[in-house]
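Worksheet for the structure shown next.
All protein chains but one are shown in place.
Let's look at chain A:
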Amino acid sequence: MNPSLKLLLLLIVALEISFTNIVSLNVALVVLSIIYLLACRVKLRTLLWLLIVPLIPAIGLWSTQYINGTGQKELMAWVLFTRIYAFVFTGATLTLTTDVLALADSLEQNCHLPSKFAYGVLAAYNLAPKIKHEVQVIRAAGLMRGQTLSFWSPQLYFKAILIAINWSQNLAQAMSSHGFVEDAPRTHYRQIQIRTSDWVILIGGVLLLQVGVFVMPWR
């Protein structure tokens, strides 16, 4: 499916389930997502991991409602419990199966996002492994001087921002020297199209969601 339309569909789903209180709908979304992920040959271990990671926040929301809620405590507790899982699994259908480069290309070509945003964010994103290393370097450098830099230390962020300023100018310069011109029209080597089937899935998906929210007599 076209990455932009997939993102749009998932945003609509996430917004709508935030305002509906139907346990079965959330469960149905999780099941649908798992079927899709299995069809895309996502590893079982990854799926299991997705089940474990949100467990603590989900139990937290559940117990908050169950103990301190008003009205239909039990229903609301389960709604929130399943809602978390619906967020996680519908989200995974994008993050686990869609290439970031394809998403950036699609947003630029199909949604007319200015190319400097698409490529700028992509450039920063691709530096992530280096940034991870750099954070370790900053912390190690601090330790050598007997400073423990934690997430509340201004110095840690200060040094991170200094590096970010430096790298952002280098990257922007590197991109211009490779022929990238801001706000200039571009041609594309990797073409991403929206097929009719993409629109059918998007509209069909949104309609199905409305059926799930308003028509189905759940429970």
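Simple rule for what comes next: contacts are C-beta pairs under 8 Å (C-beta built on N, C-alpha and C of every residue); 3 or more make two chains touch, one makes a residue touch a chain; residues count from 1.
Everything that follows uses one rule, which is that contacts and distances are computed from a predicted model.
**Q** Between "Nitrogenase protein alpha chain", "NAD(P)-dependent oxidoreductase", "Transketolase subunit B" or "ABC transporter", which matches the UniProt record of the unshown chain?
**A** "ABC transporter"
**Q** Have a look at A:Leu10, A:Ala28 or A:Leu209 and name the one touching the chain we're not showing.
**A** A:Leu10
**Q** Among A:Cys111, A:Leu171 or A:Ile192, choose the residue that contacts the chain missing from this document, as touch is defined above.
**A** Going through A:Cys111, A:Leu171 or A:Ile192 one by one, A:Leu171 is the residue touching the chain not shown.
**Q** At which residues does chain A meet the chain that is not included here?
**A** With respect to the unshown chain, the touching residues of chain A are 7, 10-11, 13-15, 18-19, 50, 53-54, 56-57, 59-61, 63-71, 73, 76, 79-80, 83, 87-92, 94-96, 100, 103, 114, 116-117, 119-121, 123-125, 127-128, 131-132, 134-135, 151-152, 154-158, 160-165, 167-169, 171-172, 175-176, 180, 182-183.
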